[in-house]
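With one protein chain held back, the other chains of the complex are shown just where they sit.
We just call them A, B and C in the order they show up, numbering each chain from 1.
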Amino acid sequence: MHPVETQVRVRYAETDQMGVVYYSNYLVWMEVGRVEYCKAQGFNYRDMEREDGAFLVVVEAECRYTAPAFFDDEVIIETRVLESRGRSIRFGYCMRNAATGQLLATGSTKHIICGANRRPRRLPEKYRAYFPLK
Amino acid sequence: MHPVETQVRVRYAETDQMGVVYYSNYLVWMEVGRVEYCKAQGFNYRDMEREDGAFLVVVEAECRYTAPAFFDDEVIIETRVLESRGRSIRFGYCMRNAATGQLLATGSTKHIICGANRRPRRLPEKYRAYFPLK
Amino acid sequence: MHPVETQVRVRYAETDQMGVVYYSNYLVWMEVGRVEYCKAQGFNYRDMEREDGAFLVVVEAECRYTAPAFFDDEVIIETRVLESRGRSIRFGYCMRNAATGQLLATGSTKHIICGANRRPRRLPEKYRAYFPLK
Partner (left out) sequence: MHPVETQVRVRYAETDQMGVVYYSNYLVWMEVGRVEYCKAQGFNYRDMEREDGAFLVVVEAECRYTAPAFFDDEVIIETRVLESRGRSIRFGYCMRNAATGQLLATGSTKHIICGANRRPRRLPEKYRAYFPLK
């Protein structure tokens, strides 16, 4: 499956006194990528939580930073599923400068599926087609 | 009643590319001040939400910035209640550099008391002593 | 002059445990609105800082919250200039739910023009046409 692309524009709020994007904000962009990934598959993550009581709880996150992002840059976030099991999903991300194509960062997040009670559960039936075992 | 004082140390994450604290973070510090104000009165705001289903929902916030705060500065937040009615409370804040005493910002927030359903409600009986009419 | 419209989609990161957008994030959205306002006038705020050493330093901010914004909502930010002098500019903002048109918040920010040394200065000549006295 092709990665799903989405874009964010760097906010002033996301920069720090080094004049570049502060490192934790890339994890927020990964979230933006995941949400868009779901929409591209045909569902809203919001509804998965609200209507089906299934939450993608983050258990691991990692990011490698290769070049800085600056205020007002357009950043392309490419999101894909690296691994999908009945109880966990791993997403991979590639972030690039939209104007130059330069690679800014790569990363991944691993999630377990939990219920509203924060206990692990299996991915509801209807979402399995969106996350085929892999 | 005396204002309640608490301190925060400026985080790198809170600075922006101007080399100073980004303006929205002062509203986060006001929250830190409010939470500490409650503790100083003898209760935890966390319990007010959890156990009594009373939420202080922000309806207005304002801040005047008089001097910049820098990374690693200690900031004193003075919090007081400016106005207290059965259904709303207004807090006032003064933020100062702890080392120099310099005034950094002043502000206020107005809150209405809501239930878990986000509908306005009266402040529960047991909290009225903490917020005498004013 | 007509207000300039831009949109943001609510990020999970922007919500809090009340299930709605945390109040300081509206100030970040105002920044997004300001930056877009500049682009709509024909210049980039980034260049104003970088090339002309003119910084819009926030001296006041206020926001009135009328309805909550939720995760994944599209929010329209309308930005206009309320007041413009040689040394200060005040922006006004209206934030609405894009799907329903519901008003979420209104606010304003006042800025003084400063140099890279954080000292007040006049708005550089070339930007005066973008901010006619008002």
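Keep this in mind: contacts are C-beta pairs under 8 Å (C-beta built on N, C-alpha and C of every residue); 3 or more make two chains touch, one makes a residue touch a chain.
Predicted, not measured: the structure shown is a model, and the values here were computed from it.
Novice: Which listed residue, C:Thr15, C:Thr79 or C:Asn97, touches the chain dropped from view?
Specialist: Residue touching the chain left out of view: C:Thr15.
Novice: Can you say which of A:Val57, A:Leu103 or A:Ala129 touches the chain missing from this structure?
Specialist: A:Val57
Novice: Write the list of subunit B residues that the hidden chain touches.
Specialist: 9, 11-13, 28, 31-32, 35, 44-46, 71-72
Novice: For subunit A, which positions touch the chain that isn't shown here?
Specialist: Residue positions of subunit A that touch the missing chain: 18, 20, 23-25, 27-28, 31, 55, 57-66, 68, 109, 118.
Novice: Mind listing the subunit C residues that contact the chain we can't see here?
Specialist: 12-13, 15-20, 22, 24, 71
Keep this in mind: only the chains that are shown with their structure count from here on.
Novice: Measure off the straight-line distance from the CA centroid of subunit B to the CA centroid of subunit C, and report it in whole Å.
Specialist: 23
Novice: What parts of subunit C, by residue number, touch at least two of the other chains?
Specialist: Only 28, 31 qualify.
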